[in-house]
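Every protein chain of the complex appears in place save one, which is left out.
This part shows subunit A:
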Amino acid sequence: MNLYRREMRAHLKSLLIWIAGIIAMLAAGMGKFTGMEESGAAMNELMADMPKALQAIMGIGELDIGTPIGYYGVLFLYLLLMAAIHASMLGAAIISKEERDKTAEFLLVKPLSRGRLLLCKLLAALTQVLIFNLVMLTGSILVIGSYTEGESSAGAILSLMAGMLLVQLIFLTVGMAIAGAGRHPKRAVAYSAAVMLLTFLLSMAIKISGHIDYMGVFTPFYYVDAAAVIDQGIGAGYALLSLGITAVALVVLFAGYNRRDMR
């Protein structure tokens, strides 16, 4: 558990910066809603007239941006992207930094198996991802609560955050697997970020084109489409798929890291 504590401390500063980022993004993003609210219907019409590609890029599909939760749904795409960036970079860095900074020689010479080392790092990374998610959840409920009177959107937000957590888990473990099982630990963070961005671009392409929906399984961003989640919650299939990808990534991580020569 000393390793867990060490990892939490080492990443504390970066986590605090991310938390500040979340708060800024929520405050600034939803702040714009004040202006939007008054001209809600007009805005909806304007948006509907925009080309489909533009709508897709801005994340406006079937969402009613005249309501706080609908508007939040548009913002959610960017929040989700933040979460994915955080998770994929954290996952790759927490493993690869030991080899990058040449501290692997220090750590792996201690009486500690590689499996245990990974477990401690995984737990530390999971804790941080959870903190990220909880801050996002609390912040979202508070900021939306300040715009809605009466009816609560907490249920929808909870669903969205559960979806975000699934996406975080995928990118975290895939990042860890890239760093742990790959041959180039120094480039792991870049590779991990590249994988994440590619899936993001793919999800954009799917929305813009409108007829390659079957490609959706390849991008976690598609699993938690805000409009669908607000409407019906997360699809059970997508939830299972997310957990499946996470599990495979973990197997690759543990098997690969155990077998590999350290640099």
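The criterion applied here is as follows: a residue touches a chain if its C-beta (ideal position, glycine included) is under 8 Å from a C-beta of that chain, and two chains touch if they have at least 3 such contacts; residues count from 1.
The rule we apply is simple: contacts and distances are computed from a predicted model.
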The complex's invisible chain, by UniProt name, from "3-isopropylmalate dehydratase large subunit", "ABC transporter ATP-binding protein", "Molybdopterin synthase sulfur carrier subunit" or "Nitrile hydratase": "ABC transporter ATP-binding protein"
Selected from A:Ala104, A:Leu119 or A:Leu202 as touching the chain missing from the view: A:Ala104
Sites on subunit A contacted by the missing partner chain, in the whole complex: 2, 6, 10, 101-106, 108-113, 116, 259, 261-262
